[in-house]
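All protein chains of the complex are present and in place, except for one that has been dropped.
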Amino acid sequence: MNFASDNWAGITDAVMGALIRANGDFAPAYGNDTVSARVTARFSELFETDVEVHFVATGTAANALSLAAATVPGGLIFCTTEAHVTTDEFGATEFYTNGMKLISVATRAGLMQLEALEATLRRYPKGGRFGHPTLLTVTQATECGTVYPLDHLRALTRQARAAGLTVHMDGARFGNAVAALDATPAELTWKSGVDIMSFGASKNGCLGAEAIIVFGPGRFPHLATLRQRAGHVVSKARFVAAQFEAYLDADNWLKTARHANAMAARLRHGIASSGTARLGWDSEANEVFPIVAKPTIARLKAAGAQFYDWDATSLPENTRLGDDEDLIRLVASFATRPDEVDHFIEVLNT
Amino acid sequence: MNFASDNWAGITDAVMGALIRANGDFAPAYGNDTVSARVTARFSELFETDVEVHFVATGTAANALSLAAATVPGGLIFCTTEAHVTTDEFGATEFYTNGMKLISVATRAGLMQLEALEATLRRYPKGGRFGHPTLLTVTQATECGTVYPLDHLRALTRQARAAGLTVHMDGARFGNAVAALDATPAELTWKSGVDIMSFGASKNGCLGAEAIIVFGPGRFPHLATLRQRAGHVVSKARFVAAQFEAYLDADNWLKTARHANAMAARLRHGIASSGTARLGWDSEANEVFPIVAKPTIARLKAAGAQFYDWDATSLPENTRLGDDEDLIRLVASFATRPDEVDHFIEVLNT
Amino acid sequence: MNFASDNWAGITDAVMGALIRANGDFAPAYGNDTVSARVTARFSELFETDVEVHFVATGTAANALSLAAATVPGGLIFCTTEAHVTTDEFGATEFYTNGMKLISVATRAGLMQLEALEATLRRYPKGGRFGHPTLLTVTQATECGTVYPLDHLRALTRQARAAGLTVHMDGARFGNAVAALDATPAELTWKSGVDIMSFGASKNGCLGAEAIIVFGPGRFPHLATLRQRAGHVVSKARFVAAQFEAYLDADNWLKTARHANAMAARLRHGIASSGTARLGWDSEANEVFPIVAKPTIARLKAAGAQFYDWDATSLPENTRLGDDEDLIRLVASFATRPDEVDHFIEVLNT
Partner (left out) sequence: MNFASDNWAGITDAVMGALIRANGDFAPAYGNDTVSARVTARFSELFETDVEVHFVATGTAANALSLAAATVPGGLIFCTTEAHVTTDEFGATEFYTNGMKLISVATRAGLMQLEALEATLRRYPKGGRFGHPTLLTVTQATECGTVYPLDHLRALTRQARAAGLTVHMDGARFGNAVAALDATPAELTWKSGVDIMSFGASKNGCLGAEAIIVFGPGRFPHLATLRQRAGHVVSKARFVAAQFEAYLDADNWLKTARHANAMAARLRHGIASSGTARLGWDSEANEVFPIVAKPTIARLKAAGAQFYDWDATSLPENTRLGDDEDLIRLVASFATRPDEVDHFIEVLNT
């Protein structure tokens, strides 16, 4: 019953097989190999447009370097209150952007609200001494397990582009979002005004495969240097490329993502039907955020369930934690089994 | 006949086997797994002292973050003219150290000369407005394939410590150095005045395994934050740990390094005995730098040999390239076969 | 009727006289002159303790370098919503601190509220991945013209020190605060837990005289280097020192500050008694923030009054701007004359 995080899972057989096949002979280092070239072509096909692909070691680096690629001295970056780029990693964004400022916009369950973005943009207009409005970043699926439908996403990016902002998408769990929505990768990104994205595969069954995707090669001319200067150009890049190839092959990434989402839905259903717990908010991807009585939490842990307590600030205004309740986070992955979910719900209900 | 670089080789069977074994069940992310814990203990055993181990994605990051851990505003870092930390990666060191200055010290075949270090330290004394002398970094084995014997290394670090400098070792090819020298890892590092090192395993048969080793836990209190802020904390760290475990197990790392060194020695011997080429300088690790006539270079390439032309600035003063000669670099790895070497020499001699 | 800003005023006769006297003979540059030495002694006397004094060109630099002197990678700085260090100057603080994060704490009329600080410190605890709690900065007098009484200030710094924070005071208008309060400079700073301050004199009658004051020499060992690296060590420092000497001599600074405060009080009194305007909030130093009907604002401007419209976010919750009202800021200085104030009120009342 491991619901701690999708990055606690291992590697899918498809990806491990690809690593084994990629081994053997010599191959040019630093991404000059043939598999890396094939992967760039594959990404262009997937997104139905020419893209530039830069592998990096982590999602943190993908985000921070993407934002850094659009650096303007004294620039402002608009993100959500829950955004990983601002809440974690000790100021990675500020570090890589030489001190750009992150402005938090209020959300509902992790989804940036259009009126909140509008109000924030009015508060930080072009020409103010606070800083130069420069970037919008949205996370898809969000840190709260929710996903932006196309129209919501487009309303935000339309606003951003009207204000002259570059748009970045944090796609650490992009597979889960695509699996949850009835839209293509292209529609969910550049066709909806996204300029650059962090494409994460590690959480969805890879060993370590994260990439920055630029929609329109050459648009961020300093990006290659920024990545190299940051020490994110691994030498044996073919092994990263091989992971992506297997990941995208035969819709593997959507299969694992759909499975994870389905396991999360099964959890949500079980929780909603239980008398002992309720959902903090509804979600669509592979993360579930229930409010559970403290004794029940203790019982679940005693039964071997693994999960994290979660910060309650994302709860809707009208939802309050009782004194003996806590918000927890449950994450499903490609490796989550239905019987684990059922056992969890069983313990919850006893 | 691939002598382009040791990072063009693949992964050893031992390391691939470890990756396969590490897969399967769930494991805590970000280095909180049991394999990571075991690897720290293993490194402490290897170095005969308590060490702190921080995995990073690349040798560039290992170096830049090690130096950044000792950052002093306005600080100076002394390195060699050939040092990777200054000649490559678009100023990674300056970036990570918020602008510390690299001062190059003259070398003989990549080995920093003691008198040159002394003269440089006199030129940049404590209290000068140029900057604050802060760090010495030496590469072992050097970028020129040479290695520092214990007494040479100790003479340099003694000088450095007398000047109040922290000492860093770039050990991208540390295995090749240990294999080439009659000294223990402990003797070649902290027992000789090294405070912190970059320990590279990728070039010697791993997929991607680089670590910063701190001799004396807690000595660089900001290092963990610097690494995280840089996006170098990979989520599924157990797969990096597993590589190191297999690498250090049963002297695997020294066996592959010894093989690479032996192949390089076989190359050197063949070149020295040939009438058509000569060594730019002697070397002991797995890199060989011959001076070859241009038509011969063309013939070697036509025969399928892969290698890089090399910058001639490291040549000894009394050695000059003829008009029709070039300096080239040949690198041997765990995957280099004796028959490839022999074929190369054969083509050279025809 | 110039109420635009206290830095629109010129220089007092005392300060101009000192500049003239300081001219003439040769004097060592970069602060090694005798006047600079005397000024450090004078500041130590003023603050009743040994201090370190670093002149800088602007209040922005004084603040940013003070905070930079306590830089911790991934550190957090707590300030108010209105704090100049976060609202202005295009991220000067983030730039000088290599990317530390500013966390805004809610205020009442610019004064940080104790409960708000406590709640914020709980939200960003030691050990969190958001960042390391490092600094508290408070402005005295605040950006809203209010001042912290001793007990309020001490309650905040006690909380900060309990959380391990270094405490900085932005004293761009410190003279106005001292003049408004019944407390000594020592009581308002280090005796109340302040470690380092920005001491501004330019707004109160100097040409350009800003200094960083360290309570306890040597506590911020990198500060001198940071200042020099930033290009804030002026060559002919005697002319800055001379300004400070004249400024502090014979309580000149308190006389000009008291005058400015008195003129602001006269404005407040006139506004409060008028039927046509009201105070957004009460203030004690030399800034006044009235809510005025838009036609009245137009009439005042037509009559030659100079002042700025102001951001309404600092208004108390229960105070709302009417549709035809605006918040404006009036600043008094040493050069403000009573008849100007009276004329302003007269126009207001017509």
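We call the chains A, B and C, going by the order they appear; numbering starts again at 1 in every chain.
One rule holds in what follows: a residue touches a chain if its C-beta (ideal position, glycine included) is under 8 Å from a C-beta of that chain, and two chains touch if they have at least 3 such contacts.
Source: prediction; values computed, not measured.
Q: Which residue from C:Arg42, C:Lys101 or C:His232 sits in contact with the chain not drawn here?
A: C:His232
Q: Which of these touches the unseen chain: B:Gly31, B:Gly131, B:Gly193 or B:Gly231?
A: B:Gly131
Q: If the hidden chain were put back, which of C:Asp25, C:Asp151 or C:Glu317 would touch it?
A: For the chain that is not drawn, the touching residue is C:Asp25.
Q: If I consider the whole complex, including the chain that's not displayed, which of C:Asn2, C:Thr40, C:Thr71 or C:Thr256 touches that chain?
A: Looking across C:Asn2, C:Thr40, C:Thr71 or C:Thr256, the contact with the absent chain belongs to C:Asn2.
Q: Considering the whole complex, not just the chains shown, which residues of chain A touch the missing one?
A: Residues of chain A in touch with the missing chain: 72-74, 98, 129, 132, 222, 225-226, 228-229.
Q: Hey, which chain C residues sit against the chain that's not shown?
A: 2, 4-5, 7-11, 16, 19-20, 22-29, 56-62, 64-65, 89-92, 95, 202-203, 207-208, 225, 228-236, 239, 306, 335
Q: Quickly run down the residues of chain B that touch the omitted chain.
A: 73-75, 87-91, 94-95, 97-102, 123, 129-132, 313
One rule holds in what follows: only the chains that are shown with their structure count from here on.
Q: Fit chain B onto chain C over the CA trace and report the rotation angle, somewhere between 0 and 180 degrees, nearest 5.
A: To map chain B onto chain C, rotate by about 180 degrees.
Q: Provide the C-alpha centroid distance between chain A and chain C, rounded to the nearest whole angstrom.
A: 42
Q: Averaging only over C-alpha atoms, locate the centres of chain B and chain C and give their separation in whole Å.
A: Here chain B and chain C have centroids separated by 52 Å.
Q: Please work out the Cα centroid separation of chain A and chain B, and write it as a whole number of Å.
A: 35
Q: Indicate the residues of chain C shared as contacts by at least two other chains.
A: 73-74, 98, 129, 132
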